[in-house]
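Let me begin by presenting the structure, written as structure tokens, before commenting on it.
Just one protein chain is left out here, and the rest sit where they should.
Per-chain numbering from 1; labels A, B and C assigned in written order.
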Amino acid sequence: MQNFINIFTHGIFIKHAWFVLAVPFLSFVFVGLVLRPLSKKASGLIATLSISVTTLFVYGIIAECFLMHRVPSGAAWQVPWLRYQDGLSATLGVLVDPLSLLLMCVVTTVSALVHLYSIGYMRGDEGVGRYFAFLNLFTFSMLGLVVAPNILQIFIFWELVGVSSFLLIGYYYEKPQAVAASKKAFIVTRFADLGFFIGIFILGYYGFQSFSRLGPTVPQALSPFDFAYLTSPAFIEFFKHETYMIFGLSIFSLTLILVFMGACGKSAMFPLHIWLPDAMEGPTPVSALIHAATMVVAGVYLVARMFPLFVASPEALGLVQCVGTFTCLFAATIGCTQDDIKRVLAFSTLSQIGYMMFALGVCHGGNTLGYTASLFHLFTHAFFKALLFLGAGSIIHALHTNNVWEMGGLVKAMPITHLTFLVATLSISGIPPFSGFFSKDEILLSAFINHQYLTFVIALLVAGLTSFYMFRVYFLTFWSEAKWHGHVHKPQEASWTMTLPLLLLAVLAAISGFTPIAKWIFYTKSQVESHRLFFVPVFGVLVAAFGFLLAMLFYTGDRKIVDHVVLKFAWMYGVIKHKFYIDEVYLWITKKVIFRFIAFPVAWFDRRIVDGGVNLAAWVTRKTGWLLRFLQTGQVQTYGIWLVSGGLVMLLVLLTL
Amino acid sequence: MLASIFNSPYFYPSIYHWLVLSSALFSIGIYGFLTRKNAVGILISLELCLNSGALNFVVFDYFRGNHIDGKIMALFIIAVAAAEVVIAMAIFVGMFKHKKTIDVTEMNQMRN
Amino acid sequence: MLPEIIVLITAFTLMFVDLFLKRETRYFLMGIPLGGLALAFISVFFLSNRKSFGGQFSLENIDLWLKVFFILCAFVIAIASFSFILGESKETCHKKQIYSFEFLTILLFNLSGMLFLVSARDLLTLYVSLELSTLPLFILTAWKRDALSSEAGLKYVVLGALASALLLLGFSIFYGLTGTMDLVLIGRSTNVSPLFWFASVLVISAIGFKLTLVPFHMWAPEVYQGAPTVVTAYLSVASKGAGLVLMFQIFFRIFGASISSFYFAIALLSALTMTLGNVVAIVQENIKRFMAFSAISQAGYLIMGFLGGFHANSQAVLQGLSRTHPLIALSMMIGLFGLAGIPPLSGFIGKFFLFSVAASSGFYWLVAVAAINSVISLYYYLRIVRQMYIEPVLETTVFPMKLSMGGLLGSLVVISVLLGLVPVFYETILWTWKN
Partner (left out) sequence: MQVSCLVFLPLLTAFLVIMTPRRFSYLIRWISVFGTGLHLALTIMISFLFWAEAKGDGELLRTSLVFKLHLVEKISWFDSLGIQYFVGIDGISLTMVVLTSIIIFAGVLASWNVKERAKEFFALLLILVTGVFGVFVSFDLFLFFMFYELAVLPMYLLIGIWGTGPKEYAAMKLTLMLLIGSAFILVGFFALYYGSGFYTFDLIKLATANFPVDFQRWVFPMIFVGFGVIGALYPLHTWSPDGHSSAPTAVSMLHAGVLMKLGGYGALRIAVFLLPEGAKYWGLFFMGLTTINILYGSFGAIWQKDLKYFTAYSSVSHCGFVLFGISALNFMGMKGAVIQMFSHGIMTGLFFGLIGMVYGRTHTRIISEMGGLARVMPWLATCFYIGGLASLGLPGLSGFIAESHVFLGGFFGHSLQSVGQSGALMKTFTLIATLSIVVTAVYVLRGLGRVFQGPIENAEFANLEDAMLSEKLSTGILVVVLIVVGLYPSILIDVIEPAIRPVLNRLAGGL
């Protein structure tokens, strides 16, 4: 045992941190180019194996950090990659610090389990090789994102996860909805990335400006894009005092807001949330990995990564809080009305990420407990939400439908799925001692102690709503009477490759709340441990219980109650069910405004006016020639007149010059 | 009396008289060229123009030192003009065969 | 003046022999003009720089090259006209009359006129040789004796006579102003006066007529259209070459000292000519008329060469071009070769030099106009290319190419490519010039 522990005391894992990126990448290339055409089975196997190895490696790093009681500062491994200019270059590297370790742990663990799950879930599909290659690509990109030591690397991998998400959502490329959803996802996030990109410009710009001026407070080895530099007090001080104002905002806040725009896009915050529900067109394991556990929390990660900057700007952080709170409530409301199990989960994801966001946002009140709380929730959420999705995937796999009203009665048929789903549901509802309880409690607490009472109340309300819609799904799926009796074959548990991940995740979802995250991840250590209020968790649990009871009332007994309520609030129900018509608004903007009023006129203008101008010039030339040819009258005396008068004009020209 | 008239410098035409004459010739020639419809008429007008040139040479030769070269030039001009007329007439005849007229305003088969 | 004499003797020989031989045996007569021209060609290179007839006939380096050019042109035209003479061409509507070598005799007379023109150094020689190089062209134009040909001849002769009258009046005024016939002496002793401008305009009009500069170009389309095709080719190359020589004689020998005051006029004529020529050429349907307008536009480029950086130093002018600016001489030669067809490479370099001359005097706007015009002209050249390459081939229009014609075209292509790329040619001209 001691020998085993000794392995982790040399710092080998940290030193070779590049391994974390290299393995998934090589596996992607290998699976994509070599294995894909050869063997479906081998593709899945190798892909899963490589991610598992990566996962173990990450655990190794964590163990090292844990055992050595020391977290390396700065990037563990770094290579120069792109040199823009002297003093302005981008590196590729692996940053090992508590935050990145947390994310690495989440990403690799969930990814490995999802890979394993996919072997069973995707069996029999035509393009399994492609699927696993993309999944590897995603894992690689996501890891690259979370280990990025500089903002440019984040952006690079940010885009790459976007593209892998695009590829995976559109995996069933013959399904028009999937194609549309993948396009939508990519374009919406791309639009958000525009803000992020501009934010990077501005950060880089001021970073570059101050780089030489700040002198010895900044280590020489850094470049203006490095987080170590951007979050250094010297730079923040410099940037904060930049007096340039736009729209009444200082350029500092504006930049952070632009960066937050990118985060909003990726994390599907209102109003850029529209892509996430549609993204459920992808294979369910993909939804579990990308659209629940990892990629969508990248926005939270980004804000957390740049937290020192955000803390310095109450405006930006206030916006984070507002957006987070609103999305949280908004998505939860919609979640109550959806019939597609994956969509319910998608809106639940939105709502939960809203929690994480506002937890970060409330920190402008002065207490930074929210930082820890947010990341804690990120951690626990990853497991229970992945579990929910994988469970949903199991059900869909068995029933071939997404509609919760067409399910029911699965308790007996799929006991493992039921059990794990229940664990996850309890966890997300915040029922102790499941993981969600702890993290949600901390978020509520952070809102309360920062005196953000409105946010606190909304958060409580949403906790109730969460409990309601999750149990709604739970009851409808497992307990209501079965509607699938007409099916040819009875639903049953799938192979072990699918149930094993469920079980493992269920364990994690249950116990991850006990992880002493706060010990490692904090912004100000003292603030993390100072407050403990008794009534906050009590309220939380009570509200959750209320939601649970309401769901039980509605969905286990007579359907009349539900119908009655729905009829009573028909108008509101309709609006919520249609997701507040946000999609329609977007559609109108893109189809009508952008396509009709910009793209079409531009195309028309180009063909008619610009090109017409060119053709006009040609036409004028021809017409002139056509007119001039009639000078040639054929009359010899006219020619003589031309000759003589030409001479006279010539004389005039010569005499006047 | 008569002798004095003959001897008077005003009796002998000066260079200006000659130049006026040649200018008149030239102008008449051009006018004729532009207005006559008959090709031969045009040719005659052109001969006037040529002759005005020849006259100029002779006059300048006479008034500016009497080197022989201007006069020789005049001779050549006459010869060349004769050649020109021959050729032109030949072409006119050829033209007449086709058109049965030598009205130049009719000769606009090629135009535009 | 060996070449001139040889050409004249050949012409007379041909005329007389032609009289005494039977129609069937005349085929062999082909040898006479070709042999004579070849002899003349060779004899050019045995000439040395000297003056004869009291300076009225002299020979400088550029003259040598010009003569070579004219003899070559005549040679090519002579070859090309055999089918015409021997009545194989469809154009021969009156076989009986045309079936004779008089055509070549007249061509040779014309050639001798041009050769004399190059070496003329006084007004008399200039005038007579110019007429000698013009009058035969009237005959050649009307050679076919059909309606079109005759009409063309008529227009040509009438307007030609008018131009010649204008020229003569101009000459006479120059003579009156200076009292001398010698071109260089005239140039040296003129003062700028209204009368001088008047005379210049008269002379420029005549040059414009010969070179088909707008607005003196009106005869050209009709004449080019009506004349036999061989004559059209000859007109567009040799006759225009003669015009260029005339312009050269007048501008550099008479106007030499004050040439810069003519720059704007030249630039204006050049711009007008190339633009009108090109623009009207686009809409022509008749191929020969089209060629006429295209040739008119070419003339616009040619006279750009006269914008060259001439220093207003009469001494320099007197000593000939060699010591002033090699570019002008070069551009002139290139202009001439450019007239002989616009092959891609030598045409490109030629135009490049011509434009360069205009630019050297600061006429950048003219360069722009010229370059844009060359794009317009490219439009119709490309249309011809399209006819040749892109349009489907009609079987009936395929005609076998004769060996002589093919060889001729092939060698022209090779020559033009060589002219374009091998510096030796240009450098030799420049070298002979400088020494």
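In this text, contacts are C-beta pairs under 8 Å (C-beta built on N, C-alpha and C of every residue); 3 or more make two chains touch, one makes a residue touch a chain.
Only a predicted model underlies this, so the values are computations on that prediction, with no experimental measurement involved.
S.K.: Out of all the chains shown, which come into contact with the hidden one?
M.R.: A, C
S.K.: Based on the whole complex, identify which of A:Glu237, A:Asp558, A:Glu584 or A:Asp611 touches the chain you can't see.
M.R.: A:Asp611
S.K.: May I ask which residue of A:Ala22, A:Leu45 or A:Leu160 touches the chain that does not appear here?
M.R.: A:Leu160
S.K.: Which positions on chain C touch the chain that was left off?
M.R.: 326-327, 344, 348-349, 352-353, 355-356, 359-360, 362, 364, 367-368, 371-372, 374-375, 378-379, 382, 385-386, 389-390, 423, 426-427, 430
S.K.: Could you pull out which residues of chain A are in touch with the chain that's been left out?
M.R.: So the residues of chain A touching the unseen chain are 80-85, 88, 155-157, 159-160, 163, 166, 170, 173-176, 179-180, 182-183, 186-187, 190-191, 193-194, 197-198, 201-202, 204-205, 208-209, 594-595, 598-600, 602-603, 606, 610-611, 613-614, 618.
In the analysis below, only the chains that are shown with their structure count from here on.
S.K.: Could you find the chain whose CA centre sits the greatest distance from that of chain A?
M.R.: Result for the farthest chain: B.
S.K.: Please identify the chain lying most centrally, where each chain is represented by the average of its Cα atoms.
M.R.: If we average C-alpha coordinates per chain, A lands closest to the whole-structure average.
S.K.: What is the distance, in whole Å, between the centres of chain A and chain C, each centre taken as the mean of its C-alpha atoms?
M.R.: So the centre of chain A lies 79 Å away from the centre of chain C.
S.K.: So what's the Cα centroid distance for chain A and chain B, whole Å?
M.R.: About 99 Å separates the centre of chain A from that of chain B.
S.K.: At least two partner chains per residue is the criterion; list those residues in chain B.
M.R.: 33, 42, 104, 107, 109-111
S.K.: Could you list which residues of chain A touch at least two other chains?
M.R.: If we look for residues of chain A contacting two or more partner chains, we find 629, 632, 634, 636, 640, 644.
S.K.: Within the complex, which stretch of chain A touches chain B?
M.R.: On the chain A side, the touching residues are 629-630, 632-637, 640-641, 644.
S.K.: What residues of chain C sit close enough to touch chain B in their complex?
M.R.: Of all residues in chain C, those touching chain B are 123-124, 127-128, 131, 135, 138-139, 142, 145-148, 150-155, 157-158, 161-162, 164-166, 168-169, 171-173, 175-176, 179, 181, 221-222, 225-226, 289.
S.K.: Mind listing the chain C positions that touch chain A in their complex?
M.R.: Residues in contact with chain A: 154-155, 158-159, 162-163, 166, 194, 197-198, 200-202, 204-205, 208-209, 214-216, 218-219, 221-222, 261-262, 264-265, 268, 276, 278-284, 376.
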